[in-house]
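Note that one protein chain of the assembly has been removed; the remaining protein chains are unaltered in position.
Then we have chain A:
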Amino acid sequence: MSARPPPARPHIAIHPSTYGSRTEWADEDAWDSASDSDEEPPKASSSRVQPRQVPRTKQNTSPDGIAGASTSTLAFSFTQISKPSSYPPNNGWTIVKTKTGSSPPPPDNSPDEPNGDADVEGDMILGDLDPDAMEPMDIMPPAHSKSRTDKGIIRDDINDIVDDPLRGVKHRARRTEHSPRPSPPTSPENAERSEKLMRERSIRTNRRHKFVECLSSQDVNIAELRKLAWAGIPSDIRPMAWQLLLGYLPLPKPLRVATLTRKRGEYLSLVQLAFARDREGQDQQIWHQIEIDVPRTRPGVRLWMHGATQRALERILYVWAIRHPASGYVQGINDLVTPFFQVFLSAYIDSDPETFDPGTLPARALEAVEADSFWCLSRLLDGIQDNYIFAQPGIQRSVRRMAELVARIDAPLSAHLDTQNVEFMQFAFRWMNCLLMREISVRNTIRMWDTYLAEGPDAFSQFHLYVCSAFLVKWSDKLRQMDFQGIIMFLQSLPTQDWGDHEIEMLLSEAFVLNSIWHNAQSHFIGKK
């Protein structure tokens, strides 16, 4: 993350409407289904969850039923004791008493809380466990054991995190804080560099503290979280922060366990329903397209080549598609699942998700990753559904607006594209359809979504338009030297391979400025609507 702070978005009240209540996401009117907006905790609203064309009655997904069956209510849970490289062999599963219970963990805002594990580097084991409470009962097989090849990568407190995302955040916050200090300076330059490093580290630590504090409160202040998230979210905090920003995870702490349990249960029954019925007509077409596209999702990246990931992706896409018949599955939506899946998976492991085989996760955790990805994808798509319905009017509108905007902010470029007969639709269609995911890396996308999610529910259509415009104008000098063929070929494979957070943050800042200037100046645009 760049040390240069990007604009502090919320200080400028350009369109304060973005900073409303957390129900905003739900207010987005879905084109053909409002069924995803039932996140408000107390009601399970089983009638809304039911897909419209499904003739069968839905299985019982009442919160009580699910909560009752959930392991989250058990005082004991199965925890995998992993084997850190430096440790004597200690494999196998052990039943340990954890602090996970039906009640949320006691509030503690201090990341420094003495928790029996002062040796913070040893976080791989016993992180949140009370050592005295450990009982050597390794005769018991693990509840959801699978191949354990990734032992040591999967976090030992995985079950706690499944139930309460905050567990993951706090756990790591403590670890990071005690991460190795820079080695003592040996020369003046080194001293200077290390001082700079220290400063950057301290800025980071400071930001992290703010995040941890914000997320640890009994009722998360969403405005505060947005303000923080705009400038980027630390990777271990991201899974929880995204879920809060999307309105998937309830802001009040006491509601979270029950909501997560209910939503995950609902997703499971949606999957069962979807796959229980015969695939005919449109369903068959949808399935066929998904089957073709799943192996083409991030080809070559190990995570996405694993069967477990691909099956999960198939289910996510298919369930979403049959619940949204006006759009169905449209190519490119598969890309949009990947940031969610990777980010949520990262909460449970201590390695790079892209090289991880999720088949080795305990089933419970994998189900959580899948269900959370599904609901968060649904939230995101709610805001851009008209990108994917017949004739894709959302995209057509965005591309048109983008062309108008570019004509205002970079007239020479606009004129050049015009004389070369380059139409915006020829390149920007994909920018809108896949939210620039074909133009920048997933890593870049994830950073970008921190800001989008902080911007609010409109960001994936509105703010994105400004990002795309800034993105095009970035290449203005080059493009103006090119002819039709050169322009199209260049825009088709842009040199963003080396882009890091810095470049993305520059882009977001430029988009922010454009948004501030133009968003309330609609009459400047040539075209109406």
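We take it that a contact is a pair of C-beta atoms (placed from the backbone, for glycine too) under 8 Å apart; a residue touches a chain by one contact, two chains touch by 3 or more; residues count from 1.
One rule holds in what follows: contacts and distances are computed from a predicted model.
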Among "Ras family-domain-containing protein", "Trafficking protein particle complex subunit 8", "Mitochondrial import inner membrane translocase subunit" or "Cytoplasmic tRNA 2-thiolation protein 1", UniProt-listed name of the chain not shown: "Ras family-domain-containing protein"
Hidden-chain contact residue, picked from the options A:Gln392, A:Thr445 or A:Asn515: A:Gln392
Touching residue (missing chain; options A:Glu200, A:Asp219 or A:Asp483): A:Asp483
Chain A residues touching the omitted chain (full complex): 285, 289, 292-293, 295-300, 327-328, 330-332, 334, 388, 390-392, 395, 419-422, 425-426, 429-430, 433-434, 438, 481-486, 488-489, 492
